[in-house]
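Report on one structure; see the data block that follows.
Only a single protein chain was left out; the remaining protein chains are all shown in position.
Letters A and B mark the chains in the order given here, with residues in each chain numbered from 1 onward.
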Amino acid sequence: MKKTDICTIEHSKIIVNNEVIFENQTETFSEFAKEAYKNLALNYPKFHKMDNLSKLAFLASEVILKDEDHSRTALVFANKSSSLDTDFKYQESINSQENYFPSPAVFVYTLPNICVGEISIKHQMQTENAFFILDEFDEKFLNDYSEQILQSGKADKVLCGWVELYQESYKAFVYLLTL
Amino acid sequence: MENLREELKHKIIEVLNLEDVAIEEIKDTDPLFGGGLGLDSIDALELIVLLDKEYGIKLADPKKGKEIFASIDTMAKFIEENRTK
Partner (left out) sequence: MRKEVYITDYNCVTPLGFDVSSNWNALLQGESGVVKHKVIENQEPFYASLIDSEKLENEFQKHFENKDFTRLEKMFLLSLKPLVERYNLTKETAFILSTTKGNISLLKNQTTLPEGVFLSNLAQKLADFFGFKTKPIVVSNACISGVMAIAVAKNMIQAGKYKDAFVVAGDEITEFVISGFNSFQAIGTEPCKPYDKNRNGINIGEATAAVYITSELTQNEKFSFKILGDSAINDANHISGPSRTGDGLFASIRNAMTEAKVSAEKIDFISAHGTATIYNDEMEAVAFNRMELQQVPLNSMKGFYGHCLGASGLLESIISMESASHGTLISSKNFEEMGISQPLNIIKENQLAEIKYILKTASGFGGCNAAIVLEKC
């Protein structure tokens, strides 16, 4: 299998194929993501409604997928913390009986596969999707799983990604695989 | 009463994460849904939470939401009549 187009996002930097395409000195992931969005001129207002995990996965995928046709590209993503960053925020909104206002816009992001859904929607990818939770980044597992999708003809390419985020600790490692 | 309409516009932009929208862009009688704001079904549900959290109004029939949230004007009128906060 061939690995083409690799994007890494961590420590306020976006690196594509070993080249830093964006970086800034912001304090929080949220500010970093907002600046990256503006810098990449993404023009996609729905971005601002996404939770941090989805923003991370979205940014890393955008720089690889661009405006090309990915109608035959599967999505295989994984992380360790699932959607716990948003789960924690959601839980805070229901901890107190006096201040009990569960938010549907937050609740919908309390599932890790939503980030994959966001990418599918933006790029109109009606393709095989999967989200796994692993104890640590296991490139072999992701590649094995992706390889059988490609071998079976279910897709021509696989966008593979480790998108891990919990509060201010985050890392995305996303890449495109073909046979 | 102008204040409520202005307040609603601020709150909607904040609660619905309408980052790229300026207050001036939202006219009192413009349709909120099906118009330029790109609001969807989740936004409609969030507005129901907003009514409760900010104005103490519990919507007995969520399906009435469509009429109430038709525009800033209709929202403001509904809130004026029913607010408990």
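As a convention for this text, a contact is a pair of C-beta atoms (placed from the backbone, for glycine too) under 8 Å apart; a residue touches a chain by one contact, two chains touch by 3 or more.
Please read these numbers as outputs of a predicted model, since none were measured by experiment.
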{"item": "Contact residue for the chain not shown (choose from B:18, B:32 or B:49)", "value": "B:49"}
{"item": "Residue numbers in subunit A that touch the chain omitted from display", "value": "75, 80-82, 84, 87-88, 90-91, 94-95, 97, 100, 102-104, 107-108, 110-114, 116-118, 120-121, 123-135, 138, 141, 144-145, 147-149, 151-152, 154, 166"}
{"item": "Residue ranges of subunit B at the interface with the undisplayed chain", "value": "40-42, 45, 48-49, 62"}
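What we mean here is this: only the chains that are shown with their structure count from here on.
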{"item": "Complex contacts: residues of subunit B adjacent to subunit A", "value": "16-20, 38, 42-43, 45-46, 49, 52-53"}
{"item": "Subunit B partner contacts - residues on subunit A that touch it in the complex", "value": "34, 45-46, 48-49, 101-105, 108"}
